[in-house]
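So that we are looking at the same thing, I have put the structure below in structure tokens.
With one protein chain held back, the other chains of the complex are shown just where they sit.
Letters A and B mark the chains as written, and numbering starts fresh at 1 in each.
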Amino acid sequence: MERYSKGKVLACVVGILALCFITLPFTSAANAGTVKLGLITDLTGAAFVTARDSADGARVAVDRINAEGGILGNKVELLVRDSALKTDMGVSHARELILDKKVNLIVGPISSGVRLAISDVCRVFKVVLIDGIGGSVSLHRERGHDYFWQLSVPTSGESYGAAVGCSIFKEVETMVTIAPDYVWGRQEIEGFTAPFKEMRPDVKILENYWPKLGEKDYTPYITAIIAKKPDLMYSVLYGGDWINFVKQAKPYGLFEKMQVFCFAEASSQIGLGKEAPEGTWGFGRAPAPSIRTPQMKTFIKAYKEKMGRWPSDASVTTYDAFMVFKYGAEKAKSIDGPAWVKAMKGATVETLRGTLTFRQCDNLSNSPEYIGPLVYEPEYGFVVFKPALAIDTAPIALSCEEIMQLRKKAKK
Amino acid sequence: MRSWKPWTLLAGVILAAIMPHLLSRYYIHLLDLFLIGSLFALSFNILLGSTGLLSFGHSAYFGVGAYSAALLMQKVGLHYFIAIPLSLAITGVIAAVIGYFCSRVVAMSFAILTLAFGELLFVIASKWYTFTGGDDGIQSVFPPSVIASSAGFYYFTVIVVALGTLAIWWILNSPFGYTLQCIRDNRQRSESIGINVRRYQWMVFIVSGVFAGLAGCLFVTLNWSVAPTDLGFVKGGEPIVMTIVGGQHVFGGPIIGAAIFTFFQFFVGQITIYWALVIGIVLALVIRFLPGGIGGFIQQRLAALHQAQQSRV
Partner (left out) sequence: MTFVTFLNQFISGATYGLVLFMVALGLALIFGVMSIVNLAHPSLYMLGAFFGYFIWFSLKGYYLSFWLSVILAGLAVACAGIILEFFLRPLREHTEQILFTYAFIYIIADLVKMFWGGRYYTLPRPPGLDGSVTVGGIILPTYNLFIIGVSLLMGALLWLLLSKTKLGKIIRAAVFDREMVAMLGIRLPWLFALVFGIGAFVAGAAGLLAAPMGSIAVGMDAEMIVPVFVVCIIGGMGSFSGALIASLIIGEVYAFGILVLPQMAMAFMFVVVVVILIIRPQGILGRS
């Protein structure tokens, strides 16, 4: 009896498996005549607030593109996938979008690690990948290739902008830094230290603090920092971490004891609301409410109408990515990867952050980094840059020869 | 009575062989994921179904296998086929060390301790930037050109997973396997008849870890990358869901579960971002209404059917 039913069980197993896999192709609807563009972003996990803003920016962009006639006369369909901060999910979704859904563009994700993995897939299958939000320099440097386009500020430019900002404070003699201890955080401090030392050799960096990403308890860092009595604190903490830090530091009076220069992207500012500390300066990639151009105003209005909330930096940069793709497709008169790349090499584009130019050798754009004093505005309910000064990040980029050297080394 | 087994096996082999001609590249990729997932889940079920041990940190060995293969290929320059057995050895050593501590405790403490060690490895992989690439992980890990094509890699995966499955089957049906069941069914009695329960727990931990590592080796060249998230708590949940939904008491249960999970993940993932909710509900429903999983359910139905047929004779 045992052997008999085991054989049947086996038959059922094979049957179920076959069923699962034969039905798969039928679960994806085909939509001829539309251009499909993909957004892979980390909607599950610690980055989901930023990811959701990124997805919303994409939706506003696709709406606008379709309202204006689509790309080369074709309607655009946006496909959003959740990589959940996991490289295997990112890679699988990239393959699904490219091989099965035949997308012509992938934007995202938030995590540089996942984006690096997706970058390989895009390179092999010749599909354009635009970053959609800053991130690790490895993407355009040693791991860069023709199909990867760095539209927003990578860590090198961002930390350079922050260094310029910190150098403004002439009375500062000593400072400390605090950054989350992982690749991105380390790159931000690295990219800050060298240019800052050149601009202000008189300032002494007393200590670098490295709480872990997602640290709940900043008290040991807070008390240590206060004990050191620096004139300036440079912080790269973001999101929930920055909120935790602020709430825990306020009773100690940290913000009155030193000038604070912090990473100021919208989600943590919105989260803090009125509780944001006074007198701080910030740096950010695309602080929407603070960039006072007509196109940004239009974007904010459209975004608020559709989403019911304020756009954050990720919304702006992702929106820009899709609009840039449209521009490139029209320039190349084609949505095909190789043709798009050829037409866009070294091109100049209009974005919400102004006019940007891509560099020929590594597709790095000269995105500005914004710095400025953070002031509470009742109209928004959170702090904004008032004003926002755009710092040109082109001076800090590695030369094309250096980039090629890095790439050669990495290939070995 | 007609024997189903050889015919089904033949059908299965033929189906497997012609898949690359039936399905497009992406679906072959999913098929590869399913195969790797079933090996991973089967290795997990050596602990759960056969020995009664619930491990929440099984992804640690999967990840160690993947990382070792990647590092051996990139830093030492070894060929993939040589890197695989070496990374299995490394995984075995890590499983031995962790297993030594975990085999000293039972049930709940075991479950939580495996979780804790899994998280520890995750922290190490994330922090050791110079060695493991930190939280970016390791990229551009390509399989050798002989199996680099979609069909080529698929056949390689089928063969390796089939061999692995047979090996696990053989182990579970050997005297070693029966001892494990003995321990699962009654720990105290096993001890009283002279079985060194602790040592068996340790050994089975290593065995199941090595097979998980094998799945990891396949995984890294499928995805061309590995990252700390492949080691953590969330990844560790995958074999659990696969095994429970598929059925822990049937050998083929984890395989069914892997198919359903892979199917779900990408089908559901296209419709909604709340796929974790769907999987959670499915898992809860299966536990509540189908305690033996789908595999167990099938087995019950067939046994009942057979009973009915027998009684009619």
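The definition used in the following text is that a residue touches a chain if its C-beta (ideal position, glycine included) is under 8 Å from a C-beta of that chain, and two chains touch if they have at least 3 such contacts.
The structure displayed is predicted, hence computed values, not measured ones.
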Sole residue of A:46, A:124, A:339 or A:390 that reaches the chain not shown, by the stated touch rule: A:46
Of A:169, A:252 or A:380, the one touching the omitted chain in the full complex: A:252
Chain A residues that touch the omitted chain in the full complex: 44-46, 48-49, 52, 181, 209-212, 214, 216-217, 219-221, 223-224, 227, 239-240, 243-244, 247-248, 251-253, 267-268, 270-273, 275
Missing-partner contacts on chain B, residue numbers: 48, 52, 54, 101, 104-105, 107-109, 111-113, 115-117, 119-120, 123-124, 127, 233, 237, 240, 244, 274, 276-277, 279-281, 283-284, 287-288, 291
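Going forward, only the chains that are shown with their structure count from here on.
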CA centroid of chain A to CA centroid of chain B, Å: 34
Contact footprint of chain B on chain A as seen in their complex: 1, 3-14, 16-18, 20-21, 24-25, 27-28, 43-44, 80-82, 84-88, 91-93, 95-96, 99-100, 112-114, 116-117, 119-121, 136, 138, 143, 181-183, 186
Residue ranges of chain B touching chain A (in the complex, touch as defined): 1, 3-5, 8-9, 11-12, 15, 19, 23-27, 29-31, 33-34, 126-127, 129, 134-137, 139-140, 219, 223-227, 229-230, 234-235, 250, 252, 255-256, 259-260, 262-263, 266-267, 269-270, 273, 275-276, 294-295, 298-299, 302-303, 306, 310
